[in-house]
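These notes concern the structure reproduced below.
Just one protein chain is left out here, and the rest sit where they should.
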Amino acid sequence: MERNIGVAQTSEQQSGAPKSLLERYQAARALTEALAEPLSPEDQTLQIDWFASPTKWHLAHVSWFFETFVLEPTIPDYEGFHPAYREFFNSYYNAVGDQFPQAERGRLSRPSVREVMAYRRHVDDLVIETLSKHGEEELGELADVVELGIHHEQQHQELLLTDIKFALSHNPLYPVYKERKIPDMEAPPLRWTPYEEGVRWIGTDGGEFIFDNEGPRHRVFLDAYQLANRPVTNGEFIEFIEDGGYERPDHWLALGWKTVLQEGWSAPLYWIKRDGEWHTYTLSGLRKAEPSEPVCHVSYFEADAYARWSGSRLPTEAEWEAAGEGVPIEGRFVDDGHAHPLPAVENGHALTQMFGDIWEWTSSHYSPYPGYTTVNGALGEYNGKFMCNQFTLRGGSCATSRNHIRRTYRNFFPPHLRWQFMGFRLAKDA
Amino acid sequence: MERNIGVAQTSEQQSGAPKSLLERYQAARALTEALAEPLSPEDQTLQIDWFASPTKWHLAHVSWFFETFVLEPTIPDYEGFHPAYREFFNSYYNAVGDQFPQAERGRLSRPSVREVMAYRRHVDDLVIETLSKHGEEELGELADVVELGIHHEQQHQELLLTDIKFALSHNPLYPVYKERKIPDMEAPPLRWTPYEEGVRWIGTDGGEFIFDNEGPRHRVFLDAYQLANRPVTNGEFIEFIEDGGYERPDHWLALGWKTVLQEGWSAPLYWIKRDGEWHTYTLSGLRKAEPSEPVCHVSYFEADAYARWSGSRLPTEAEWEAAGEGVPIEGRFVDDGHAHPLPAVENGHALTQMFGDIWEWTSSHYSPYPGYTTVNGALGEYNGKFMCNQFTLRGGSCATSRNHIRRTYRNFFPPHLRWQFMGFRLAKDA
Amino acid sequence: MERNIGVAQTSEQQSGAPKSLLERYQAARALTEALAEPLSPEDQTLQIDWFASPTKWHLAHVSWFFETFVLEPTIPDYEGFHPAYREFFNSYYNAVGDQFPQAERGRLSRPSVREVMAYRRHVDDLVIETLSKHGEEELGELADVVELGIHHEQQHQELLLTDIKFALSHNPLYPVYKERKIPDMEAPPLRWTPYEEGVRWIGTDGGEFIFDNEGPRHRVFLDAYQLANRPVTNGEFIEFIEDGGYERPDHWLALGWKTVLQEGWSAPLYWIKRDGEWHTYTLSGLRKAEPSEPVCHVSYFEADAYARWSGSRLPTEAEWEAAGEGVPIEGRFVDDGHAHPLPAVENGHALTQMFGDIWEWTSSHYSPYPGYTTVNGALGEYNGKFMCNQFTLRGGSCATSRNHIRRTYRNFFPPHLRWQFMGFRLAKDA
Partner (left out) sequence: MERNIGVAQTSEQQSGAPKSLLERYQAARALTEALAEPLSPEDQTLQIDWFASPTKWHLAHVSWFFETFVLEPTIPDYEGFHPAYREFFNSYYNAVGDQFPQAERGRLSRPSVREVMAYRRHVDDLVIETLSKHGEEELGELADVVELGIHHEQQHQELLLTDIKFALSHNPLYPVYKERKIPDMEAPPLRWTPYEEGVRWIGTDGGEFIFDNEGPRHRVFLDAYQLANRPVTNGEFIEFIEDGGYERPDHWLALGWKTVLQEGWSAPLYWIKRDGEWHTYTLSGLRKAEPSEPVCHVSYFEADAYARWSGSRLPTEAEWEAAGEGVPIEGRFVDDGHAHPLPAVENGHALTQMFGDIWEWTSSHYSPYPGYTTVNGALGEYNGKFMCNQFTLRGGSCATSRNHIRRTYRNFFPPHLRWQFMGFRLAKDA
C-alpha cells in the first residue's frame, strides 16, 4: 500500500450478514465519494506538500488500481479510459510504468473533478460487470486482487481525510470540512499492566484478508515489560510543553532535536495558542485542546522525547501486539468520516483505546518479518520497498476503516511526519 | 503595478465616442470576467511558481485594489467584505499591511471562485454607487485613483492570460483555453532604418493617463543608430538554435549562460520538438512554430545572445522610443483575450509590429528617469520599488490592453523570465 | 561516540604484555599523530561535507575530550587551554555547551595545525601527570573515563582516515596519502553455512571495555538461517552493475532508488571507469578494482539491492553476532593506517573475513537493546541519541583499531552514506 489507510465504516458495514465481494466493492466505492462530497473542486485540487495528495487524485488513483490490476488483465484488448491516466494516476508502481511526479499532483487542474467522477463510473461499470458475470470462486486470484483493491481504497479513504485536513490547515480561515460535536469525557488515571518474559508468536499468516507485511507468523523473545492502560493525553502533553520539552535537547534523539530546530516546532501539528490556551485545528474547525483526549499529530520524535522525559519509553511493536491479545475491538468508530480522536473512559479492561482512536507509535523500525517475501510483479511493490527509515504504528485511528482494525496491522511512517492521526502509549521495563 | 499588464480591448472599446469613467470601469470589470470564463474552478486555483498567480487571485486582487484605495477612504466606517481579504489579496503594499505570501496564493482553495465573484459584485455595487453619485470633476483625486484602478485591472488581465498559460503548460494534456485560427502570412525581409545622433526628448509628463515611471519627460543624447524594420522571427531563431546557439557560451552573458546550464534551456519557453519539427504550446493548444511569426517567450538572455550571434545588438529603450515617434499604432489586436503573436506584414512603414504583437526587450536596465519621485503612501509602491535587476520592454503584446499601447509605456521583467509574450527587435550602431 | 571508529594497531600494540593505562594512552595519542603526519597543513584544514571533519579538527577534538572529561573535573580551577576551544572542539555534547557548527569546521583556518599540536602537548602533559600521580585503582571512575577517551581517540583515528580519503578524493589529482602495495590473492567460492533456530544470547555486559550500546546482554529468538562464507567481492558487484543494477528500480528500496536518481549513482563511491575498466580511488591513489577484494564504499541501499538481485538478503545483526561466536579474530591488520580492504583467502574456517576487512552492513536498524539506558550527564550523549534512521554494521574494517574488533561491537550509519570502509555479506533463510 502507499500508506496504511482506511476509514471508519458505515453502521451498515459494521453489522449484519457477511457481504458479497460485489457488495463490499460497491460500499467501499460509495464511501470514498461520500467523503469527498463536502469538498469543492478547488479544495479537491490542492496539494501543499509532496506527501499529501489532492482529493481528486485519490478518487482517480483508487480507480486506476482497479483498472490496471483488474480490468486490464481481464478484458481482452482493453484500452484504458484515457491514455494519459496510466501515468497520471500511477502512484509508485515502477513495474507498471512511469509515474507523474508525486510532488506535482496538484498541478493537474485537468482532468477536472467531473471528469474524474466519469472515470470512476467507467471503472465501476466494468468491474461490476466482471464481478456479476462470475462467482467469487470462479474469479480465483482475481477475487484476491479485487479484495486488495477494496482494502487499498479504504486505505486511501483515510489518506483522503488526513490529506485534506493538512491542505485546509494552511488556510488562515480554518475551513470546516464537516461540523461535529465531541462528547465530554474524563480520562482514567495512568496505570501499568505487567507482562511476563518469554517467546511469543507475532504476526499472522492470514485466514481473513491481511496485508503481506503482517506475516509470516513467527516467534520473538520478549523480556518482561509493562504497558500503560491508555494513550498519553493532551493534558499530560501540555505539562511536557510547559516544562520546556521543546526548548531543551536533553530528551530528544539527535535527529529529533535537529528537526525541532529546523521546523521551529513548539507543539504538536495543528496546535495554536490563543489567549493563553492551546487550540487545535480539526476537520470541524479550530477548537480547544481537550485535556482528556489522546494527544494527536505528534511525530515519533515527540513521542520518544515525551517518553524519556516521563521516565518511560515507547513499546516495541511485538510488545504492543502481544499485549493486545484478547483485548476486544470496541472503538468509538465514526460513521461519517468526520475524524476526531476521543477521550478515554474506563471500560473494565486493562488496556483501553488500543483500537480506532489514534495510531500509536512504537519504537520498532519497520522491517520485514523473518521469512518475508514479496509477490512477483507490480503488486510486490505494495509494501516491501518502503521498509527503510520508517517506524511502525499500531491500533488504527478514528479515520481508519473498521475492517483494518486488527492486532497485527502494521502502519508505518517516517519519524518526522505528523499529519496522520498519530499519538502514543507508554511502556516500561518490568 | 505589480507588473505592467493589460489585455486587448473589445472592439467596442477600440472605437466610438469617449467613454465615461463609469463606463470604462464597467467595461474593464466585464472583460476580466470574460477572460476567466473558459476556466474551471480547478484551473482558476492553480499556482505553479511564485511569479504567476491563480486566476481566482487576480479576480480578487483587482477588486481589493478598488476596495482599499477607493471604498475605504470614501465610505465612512467601511468594514471590508471579509476581514481576511485585506491580507489575502494585498499583493505587495507594505503600507497597507501584511501580505499573504505570494508563493502560496495557490494554497487558498477558499474563498472559492463563487465567493470571489460575490466579492466582485460587492465591490462593483459600491464603486458604481460612488461613481454615479458624483460627477467626475467632483470626484477629484478619487477619479485618478479609479482611473489607476482600471489600468491596474487591465494590467492584471494580461497577467491572467500569461499566468494561466504558464499553469496549463505544465499539464501534459496541453489544455486548450480557447480554440483559435491563425491566418497565414509572410514576414518581410529584414531591413535597417537609420537615425541621426542628437539630444532627444524621452518620456512624458502625461496629459492622458500614464504610469508614473513614464516620466518626467527629459533629454538624452543618442549616438546615431539603426533599427530593424520588424522583430526577429521564429524562422530566424531556429537558425540560431541549429547553429548551436544554446550549446556554446560564446554569445551569452555570463549570467545568461549560467541560466542556460541550470535550467537546461535549449529553446524558447513552450517550445517542444516533435518528429523533427518545433512546436509551441499556445492558449489554443500545441501547434507548429510558424516561421514568419515573431519569436516569443524568450528571456533577455536569449534575446541578447541572438543579437550578438547575428552581429547586432538590442536597442536601448531611448532608441526604441525615439524611433517610435510617429509610427501609427495599428496592431492586430485580439478582441477576445485569445493571445497569440502574429506574423509581420509589409505595411508601408519603416517600422512594423512595434505595438501589440510582442513585448520587445531593450538593453536598458529599468531605472528611474531623472527627477523621478514616487507619490506618498501605499500607491507610491506601485512602480518605484521594482527598479532593480529588471530590463525594460516596449511596445505591448497581443495580450496587452489596447489603451496601454503607447510609445512611452515601460514594461519591465528580470532577465531570466520568459512567461510573458516577450520577443525582440535588433539594433546596430550607425 | 561520534561514530564508531578506530584504527589498526601498531605491531607493538598487537602483542606482548598487557599495557598500563598510561602506556595505552600514550600509544593511542602517538598513533593519531602518526596518521596525520603525511598530511600538509592545507590537507588537514579541508572539509568537503558536513559529515567528514578536517584532520586538524579530529586532532583537537580528541584532546578536548580528555580536557573536558578528565582535566576539568580533576584539576582545581582548571581554566582551559584556550577559551574558544570549549565550543570549537565540542562535537555534539549539549550538556557541555554550545558547539561550533559541524558543517563549518573547515572554516577555521585558525588555530593552525601547529597550534593544535601545542594544544595536544598541553593536554598530554596534564593527563600524563594525573595518571602518573595515581594508581589505576586509586583513579576509580576517572580511569574509566580515560579508558573511554582512549577508545574515543581510536574511533577518531578511523574517522581521520575515512574523512581525509573523502576530502582528497574531490581533487582531480587523485592525491596519494601513502604509497602501498596490495598482494595478489584469490577469493574462495561462495559457500553457505547453516544455523539452527532457537533463543540466543546477544550483546555483552562487559568484562573488558565495551561501549554502552553493546549491552545489556539479552535473548533473541532466531529462525534457522544461512550465512555466506565471505563478503561480496568487487568481481561479483561488477556483474550486478553490468546487469543494469543501477538502471532499474526492481531491486531497490524506494528510498534507495530515489537516492540513486538524485545522486546519479552508477557504481560504489570512488569508482571510476577508465578505458573500459573499473578503477577505485584509494589512499595510495587510483588503482584497478581488484575482482577478488570485498566490494567497499557501498551504501546500505546498494548492499540491499545487490542482495535482492542475487536472490538472498542481508543478515540481521543478531544473526551475524550469533554466527560469529567462536570465529577467531585473525584479520590482516594494517599496521600503518594505510587502509585498504583485502581479498579473501581460504583459512579453514566456515566464515572468513568477518573482522578487520570491511564493515558489514546488517539489515538491522540501530535500536537500543532491551533494558538499555544511558548514563547521566554529557557522556550519556555518546551513543543513545543516535538510535534513529541508522543501520548497524559489524566486524570492523582495515582502518578500525585492533582493540575495537570484537563480535559485539555495533557500528552504525545512515543508509545512504558510503565514505566509511563499508561492504556486506549475504544471508538466506534456511
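Note that the chains take the letters A, B and C in the order they are written out, and that residue 1 is the start of every chain.
Here is the rule we go by: contacts are C-beta pairs under 8 Å (C-beta built on N, C-alpha and C of every residue); 3 or more make two chains touch, one makes a residue touch a chain.
Just so you know, these numbers come straight off a predicted model, no measurement behind them.
The chain that is not displayed touches the following shown chains in the complete assembly: B, C. Touch with the chain omitted from the figure is made, among B:Ala84, B:Val176 or B:Leu253, by B:Leu253. The omitted chain makes contact with just one of the residues C:Arg107, C:Arg121 or C:Arg191: C:Arg107.
Only one of B:Ser310, B:Ser367 or B:Asn403 touches the absent chain when the whole complex is considered: B:Ser367. In the complete complex, the hidden chain is touched by one of C:Leu168, C:Ile238, C:Ala289 or C:Ala318, namely C:Leu168.
Where subunit C meets the chain that is not shown, the touching residues are 40-46, 48, 56, 84, 87-88, 100, 104, 106-110, 112-113, 167-168, 170-173, 175. Take subunit B: the residues that touch the chain left off the picture are 92, 94-95, 199, 218-221, 223, 249-250, 252-257, 300-301, 363-365, 367-368, 370-371, 385-389, 415, 429.
As a working rule, only the chains that are shown with their structure count from here on.
Chain contact topology: the protein chains form an open path, each linked only to its neighbours in the line. Centrality by C-alpha centroid: the chain sitting nearest the overall protein C-alpha mean is A. The two copies, subunit A and subunit C, are related by a rotation of 180°, based on C-alpha atoms and rounded to the nearest 5. For the pair subunit A and subunit C, the distance between mean C-alpha positions equals 38 Å.
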